[in-house]
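Worksheet: the structure to be examined is printed underneath.
Omission of a single protein chain aside, the complex is shown with its protein chains in their original locations.
Note that the chains are named A and B in the order they appear, and that numbering of residues resets to 1 at the start of each chain.
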Amino acid sequence: MSVEQTVARAQMPTQMKDTRPGIDWRGRALDRAPFLVACLMLALIVAIYGSLQSGVFTLDELNLDTAAAMTLMLAATGQTIVLVRGGIDLSIGGMISLGTVIAATRFTDDPSTTAFWALAILALGFLIGALNGLLISLLKLQPFLVTLATWSILNGVAMIILPTDGGSVPGWWVGFASGQLLGLTSPVWMLLALLAFWWWFRATRVGIIIQASGSNEKSAFLSGVSITRVNIVTYGLSGLFAAGAALFLITQTGAGSPTIGKDYILPSVAAAVIGGVSLFGGRGHLAGTLIGAFVLTLIGNLVFVLHVSSYWQPVASGVILLLSVLASSVAEKAARSRVL
Amino acid sequence: MSAFLSRNRLIVLAYAGMIVLLLVTAIFSPGFLSVSNMRSTVVLAAFVGIVALGQTFVIIGGGIDLSVPWVLNSAAIVMALLCGGQDLPLVWVMPLLLAGGALIGLVNGVGVAQFGVPPIIMTLATNVILQGLILVLTGGSPTPSAPALIQFLSVGRIGGFPVIALIWLALTLVATLLLSKAAFGRHLYALGTSATVAEFSGVPTARTTVLTYLISGLTAAFAGMLLTGYSGQAYLGMGDAYLFTSIAAVAIGGASILGGSGHYLGTVAGAMVLTILTGLLPALNLSSGALLVVYGAVILITVSIGSETFAGLGGRLRGRRV
Partner (left out) sequence: MDLVTVKGLSKRYGGIVALSEAAFSARAGEVHALLGENGAGKSTFIQILSGAVQHDGGTILVGGRDYRPANPDAAQARGIAAVFQELSLIPDLSVEQNIWFRHEPRTLLGTVNRTEMRRKTLALLEKYDFPALRPEQELRRLTLAERQIVEIAKGLAKDPRILILDEATSALPAREAEWLLKLTRQLAAEGRLVIFISHRMAEVRAIADRLTIFRNGGTVAAHEAAAVSDDEIVTQMIGRHLDRLYPERVPTMTDRVALKVGNLTSGSRLSGVDLSLREGEILGVGGLQGHGQRELFQALFGATKASGAIELWGKPVAIGNPRQALTGKDGIALVPEDRRGQGLLLTKSVRENLTLSVIKRFTESGLLSRQKEAALVKEMVDFLRIKAGTPEQLAGTLSGGNQQKVIFGKMLLTQARVLLLYDPTRGVDVGTKGEIFQLMRDLAARGYAILFHSSDMPELVHVADRVLVMRNGRIAATLEGDYISEEEILRAAMLETRAA
C-alpha cells in the first residue's frame, strides 16, 4: 500500500459507532420529557382539584371540562400543525372571531341553510389559511408578520359584519355540545376524533413532509419538497381548525363576537408548548397539546375551588408555561449534547 | 447621496409612504394638514413611538417583546395608585416605576439570554403574570386620576410644541445615537444577524440581549405613565392595542422581524403612518373594523416591498449579483 493510498484512505473522520447494542432509552425519555412533565402537571392539578371538590373523577366532570377546553383544543390543533412546520399562525384569532360572527348572523333554524353556512365557514377558514401559506412562500415573508397582518384583516372584517357581540344561533346547534353517546358528550368524542385524526395524519406522506419541512427546511427543499405547497396545506389546515373552533365556540356562547378570537391565539401556542411541541419545528405530538389545553383550562377550575381571586389564573398560567419551557429546554440540551 | 439612499432604502420608503399618505388624507379630509390636527397626530404617534422604541431594539436583536401591554398597564395603574392624584409623589414614583419596567425587562432578557427560553414564550409569560398580579392588586376597581404634572407632560405645550413631542424627539436622538454611533448598536446589529458569528467575534451577546429587553421594559413603563396623563386616568386594558401597533410600526419602518436590520428612524415613520391611518377613519367614514383591515393590508404591502423578492428583482435589473 503506497503512501498515497494510505494517505488517501486515512484522510478523515470518526470511527463509526456501532449503533447496534440496545435501544437508547435515556435518549428517548429525554425526548419525551416535556410531554411527561405536562402529564405530571395535569395529574397534579387534577389531584388537587379532586381533593378539594367532590365529583371530580366522574364522567360528568370529564364532559364539562372537555366542553370548556374544546375551543382551545381545536385552535391549538391547527397551531400544532403550524408549529411542527416551524411557523406560527397568529391569524387564527381573527378567523375564530369571523367564524362566530358569520354563524351568528347567518345561521337560522333551517338545518340546510345552517349546514351551508357552516360548510362555508370551514371552507373560508381553509382558503384564508391557504392564502397565508401562499403569501409566506411567494413573498418570502416571515409567518409571524404575515399572520399578524391577516389577523388584523380578519378581525376587521368580523367587526364590520358585527360591530358588537350579538347575533343568535339556533338552539339545536347549541344543543350539539350536550348531545350524548354512551355517556360521553360530543366534545369528548371530538377529543377522541382529534387524536385519531392526528394519529392518521402523522403517518401520511403529507404529514411527514410537513414535519420534515419544520425539522430542516433546506434538507426538505433539497429532497424535492415544494415548500410553497407545504405552506399552503399547513396554514390551510390551521385556518380550517380555527373555523372549526369558531363553530364549536358558538355552542358555548350562543352568540357571535368580533373580539373573542384574540383570547385564543397565544393560549393555543402556550398549550402546544406546555405539551412539548417545539417552537423550532419538527417535533411534537397533538396529545401533548391537548394535555396542555386541559392544563390551561383546569387552572381556572382550580383557582375557583381554592377560593382565591380568579385573577390568579393568568398568573398561574404564566408560571406553568415558564416551568414547562424550562423543563423542555433542559431536556433538549441534554438530548442534543448526546449527538456528534 | 445615492449610496446613502440605497443603504437606507427601506427607511426612505417608509417616509415616502408617510408623505404620500398625508397627501391622500389631506385630499379626503381638507382640514387634516392644519397645525392643530398635525399637532394631535404627532402627540398620538408619540405614544406608539415610545413603546415602539424598545420594541425596535428587541426586534433588531432578533427577539420580540410581547409583555409590552401589561408592563405599560402596570406602570400606569401603580403610578395612579401611589400618587393618588398628587404631583409631589411623582418625584420618587416615576423613577421607581421606570426601574420596575427595567426590572421586568431584565427578567425577560435573562430568561431569553441565560435560560434559552424563546422570546415569544418568555415575554408572553411575563405579560400574563403581570396581568394577573395587577388584577389581583386592584381587584378590578378603578384607580385615582392622574397627577396634574403628568397630564402636563402628555398634553401640555412649551412654546407651542407639545411637550410629549419634545420628549419623543429627545428619545429619538438618544435611540439614533445608540444605534448608529455607539458600540452597542454595532453589537446589536451583529447579534441580530447571527448570534454565532457575534459570539465568535467577541460581541457580548448575553449582555446585549438583556439590555434590549431592559430598554423595552423601560419605554413601555414610561409610555404607560404618559398615557395615564393623556387620558387623565389609568384603566385596565389600556396597553392592549400597543402590542400590535408597536410591532407594526417597527415592521413598516423597514426592520426585518428576524433581526439584524432596521432603525428607529424607520419606526418613527411607521408610528406616524399608523397614526395617520387612524385619522383617515372619520374622513372616509370608515368603521373601526375597516381600520383594522387597512392596518393589515398596509403591513403586508410594506413588508413585501422590503422583502427579498423585490430586493432580488431590483438587483437583477441592475445586473448586480445579489
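Here is the rule we use: a contact is a pair of C-beta atoms (placed from the backbone, for glycine too) under 8 Å apart; a residue touches a chain by one contact, two chains touch by 3 or more.
Values in this document were obtained by computation on a predicted structure and should not be read as measured data.
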{"item": "Touching the absent chain when the full complex is considered, from A:Ser219, A:Gln252 or A:Ser310", "value": "A:Ser219"}
{"item": "Residue among B:Asn8, B:Ser29, B:Ser145 or B:Thr193 that touches the chain left out of view", "value": "B:Thr193"}
{"item": "Residue among A:Gly236, A:Gly282 or A:Gly318 that touches the chain left out of view", "value": "A:Gly282"}
{"item": "Chain A residues touching the omitted chain (full complex)", "value": "2-20, 24, 27, 200, 203-205, 208-209, 211-212, 214-216, 219-220, 222-225, 282-283, 338-340"}
{"item": "Where the missing chain touches chain B, by residue", "value": "3, 7, 177, 180-183, 186-187, 189-190, 193-194, 196-204, 260-261, 316, 319-322"}
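In this section, only the chains that are shown with their structure count from here on.
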{"item": "Inter-chain centre distance, chain A versus chain B - centres from mean C-alpha coordinates, in Å", "value": "30"}
{"item": "Chain A-facing residues of chain B, complex", "value": "64, 66, 111, 115-118, 120-122, 124-129, 131-133, 135-136, 139-140, 244, 247-248, 251, 256-258, 287-297, 299-300, 303-304, 307-309"}
{"item": "Complex interface listing, chain A residues touching chain B", "value": "88, 135, 138-142, 144-146, 148-161, 163, 258, 266, 269-270, 273, 279, 309, 311-319, 321-322, 325-326, 329, 333"}
